[in-house]
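Every protein chain but one is kept in place in this view of the complex.
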Amino acid sequence: MRKRIALISTGGTIEKTYDELEGVLSNQISTLDVMLARLDLRGIELIRVPLMNKDSLDMTMADHTLIATTAGLMAEAHDGVVIVHGTDRLAESGERIVELVGMPAVPIVLTGAMRPYALRATDALQNLTEAMLSVQLLSAGVYVAMHNRVLRFPGVVKDRSRGTFVRPPAPEEGAEGGRR
Amino acid sequence: MRKRIALISTGGTIEKTYDELEGVLSNQISTLDVMLARLDLRGIELIRVPLMNKDSLDMTMADHTLIATTAGLMAEAHDGVVIVHGTDRLAESGERIVELVGMPAVPIVLTGAMRPYALRATDALQNLTEAMLSVQLLSAGVYVAMHNRVLRFPGVVKDRSRGTFVRPPAPEEGAEGGRR
Amino acid sequence: MRKRIALISTGGTIEKTYDELEGVLSNQISTLDVMLARLDLRGIELIRVPLMNKDSLDMTMADHTLIATTAGLMAEAHDGVVIVHGTDRLAESGERIVELVGMPAVPIVLTGAMRPYALRATDALQNLTEAMLSVQLLSAGVYVAMHNRVLRFPGVVKDRSRGTFVRPPAPEEGAEGGRR
Partner (left out) sequence: MRKRIALISTGGTIEKTYDELEGVLSNQISTLDVMLARLDLRGIELIRVPLMNKDSLDMTMADHTLIATTAGLMAEAHDGVVIVHGTDRLAESGERIVELVGMPAVPIVLTGAMRPYALRATDALQNLTEAMLSVQLLSAGVYVAMHNRVLRFPGVVKDRSRGTFVRPPAPEEGAEGGRR
């Protein structure tokens, strides 16, 4: 009865931990399991796919291609796919999925965070919650869910000055065009 | 561009605070503003409608009628309606909206919490996040959004042994029938 | 080199958890280990003595006597004793220790909480931190450490209107008389 959702983790700010001896935030261990344990997930059954654990600034085109190919394969076997991703190059992976997979059979939802879970004021739990719910409600397609907004690829970009994703309207369509 | 959403607050566990001198949890002040301040709400513009602040166990039929009528009025003037409600009698208000309003012009989403925001292990932020996102994605209708699941009225009941809402399938329909 | 401290746990608000199906706070499992794991305790080596897990309102004189006797025995074999206790009858246990043990060889420090650890706004970590530090700094005697204050038995009472402990000055002494 529950929808079966593949959760592909790739790293990013959402999973960063704090190294007190160096005083910096880095990607060393996955905190995704800690976050998932705090959510009450009764609508879905999760299948974990830990693909990589990278700051997305370090991702190469080969990484984006690997993420896109994996997402496409998972979309064939599940009711939906959620991808946890660093925000700096999340849009590149989203576009790559559209290029390589085209229209997937089920919704593929990317999400990430501007402030790591390790921080009190994190947006990680909100964004993960939104991805886990919207993947059940959206029609087939490739999306980012974050900060109380779902935007459809292609055409999503990170607005670095405001720290979130936006979807500038293309000449031939309204901004809402891709969503149900 | 943002959707304009009316947020009707009625009290319930989600807003309970702890009285340290009595050692009990009660509804005295609204913590909804504190919760909203912790979320990054970029998809919606909120119009606050503080209707009442009651433990739903204390609600009368007049209260359910007042909630339903208010929700119906707000649905005519906004892009969606979210209602924060005690879980014990949330289903009664949901059914009352269906009875009095019928099919609203926009989605009306009820939500609540089993564990108050005052607790570390609260489900309040998750459920509020889900209501605030699903109200943008759902078609017109009356729903509860909670614990990673959206269920459509009529026919939703609280499962007291598991502490969540369920929707037993009616003879003539599947459980997924009411959702897009 | 570290001081060896016996930690006697007896229950109380500090360890209460929230029963979401009943909507009440109760003493079912010990959360003391969770709290200890969050503190950086480099000055002491802890020896855990889980004596009982009771709301102190349910304590009998036999319970107070058992706590006092155990504290006296632990004081003979360690560099200090900390007792985690419900605040409602913490003073009764403190007075009972003075009656039965007299002047212990090392400091015995009682502490508790007005707001359980399960709440965001708990005072449990503060009070536990204060007990764990003051037991290293105080001279031999029986004390309560809580809310940024150390008070010496006998003569400490709970001020129920303000939710803390106070030490009304006796005719023959100043309030600071018992502390170093």
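Going in written order, the chains are labelled A, B and C, and every chain counts its residues from 1.
We take it that a residue touches a chain if its C-beta (ideal position, glycine included) is under 8 Å from a C-beta of that chain, and two chains touch if they have at least 3 such contacts.
This structure is a prediction, so every number in the text was calculated from the model and none was measured.
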| item | value |
| --- | --- |
| Neighbouring displayed chains - absent chain, whole complex | A, C |
| Candidate in contact with the missing chain, chosen from C:34, C:137 or C:170 | C:137 |
| Chain C residues that touch the omitted chain in the full complex | 1, 38-44, 121, 123, 125-126, 129-130, 132-134, 136-139, 145, 147-150, 164, 175, 179-180 |
| Residues of chain A (touch criterion as defined above) contacting the omitted chain | 13, 18, 20-21, 23-25, 114-115, 117-121, 160-161, 163 |
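The working rule: only the chains that are shown with their structure count from here on.
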| item | value |
| --- | --- |
| Magnitude of the superposing rotation for chain A and chain B (Cα, nearest 5°) | 180 |
| Equivalent interface positions on chain B and chain C, same or different at half | same |
| Whole-Å separation of chain centres (CA-atom averages), chain A against chain C | 47 |
| Centre distance in Å when chain A and chain B are each reduced to the mean of their C-alpha atoms | 27 |
| Chain centre separation (chain B, chain C; CA means) in Å | 42 |
| Where chain B touches two or more other chains, by residue | 121 |
